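Just one protein chain is left out here, and the rest sit where they should.
After this line comes chain A, so read on.
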């Protein structure tokens, strides 16, 4: 398969009053053409910073201190802001989290959707607006012709997110980065937006990086999943690998905190006990160790490398080391292993 994007050993630091925050501490992953990669992790784990680094849309106090972002083999981090402008909204575009604040309140939505076309292509305003109208129809805005001259405040939250999506896809990007596009929406609208993204992926053949803190929405959209914690990836693999053969105790925790039909929203907050480490002084060993019931001495001392679980499945936990004692995961995870076997998987 074609690797359309590859992030290698990304490090991002933020200058703050209290010192340097090491927000991203060596993240590597790739995106295959046409697939959807989900990046999951608790809020604050560095998902947004990781994807913003791809487009170099970091706050002023942030710097990419190390790493490569290869787009078709070309390192984006070597490009100037001007060169990046040519890619943003054209080849790689982004959908932001909060539809209530992502649209310019003083510009008609027709103009906002047409804007990327006018920036990147030599088209007339009229043609751009016409295309904007088509795309608004495509994302499911009813009666788009009549609504082109309306302003954001005249739309509901779900409709605004559709408009934000329309802006992102209007110029047929190769890569669509969706940073928690459904978090601010209610459950029914969430499902509609996910369906819409899948449908658009089919239609325009874009590759998607889908970010969420909620594993629940991942199964419906992703081909592969990367799990992130405290500025590093801890496990990645196919959807089935992560859902039915998870190896990292943090992934176990995330899976266990997934809402099921009989839990309600408030129950799942803080379901993994403890809080993420302060990245002003990142821990020497495994950042998850203080919250990890299965932590061993070595977890305090040394960061675990990635251990191979299968060809496409890796996890960074000392539990996978050949000398590690055999531990029994929680019952809920064992149930998942059973399912994995039924799917024909090979559980370690």
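A few points about this structure:
By definition in this document, a contact is a pair of C-beta atoms (placed from the backbone, for glycine too) under 8 Å apart; a residue touches a chain by one contact, two chains touch by 3 or more; residues count from 1.
Criterion: contacts and distances are computed from a predicted model.
The listed choices are "Inner-membrane translocator", "Oligopeptide ABC transporter permease", "Transcriptional regulator, PadR family" or "Pyruvate ferredoxin oxidoreductase"; the UniProt protein name belonging to the chain that is not shown reads "Oligopeptide ABC transporter permease".
Within the complete assembly, A:104 is the residue of A:2, A:75, A:104 or A:127 that touches the hidden chain.
Contact with the undisplayed chain is limited, among A:47, A:88, A:162 or A:232, to A:88.
When the full complex is taken into account, the listed residue touching the unshown chain is A:154, out of A:43, A:154 or A:302. Although one chain is not displayed, chain A still touches it through residues 55, 57, 81-82, 85-90, 93-94, 96, 98, 101-107, 115-116, 119-120, 151, 153-154, 164, 167.
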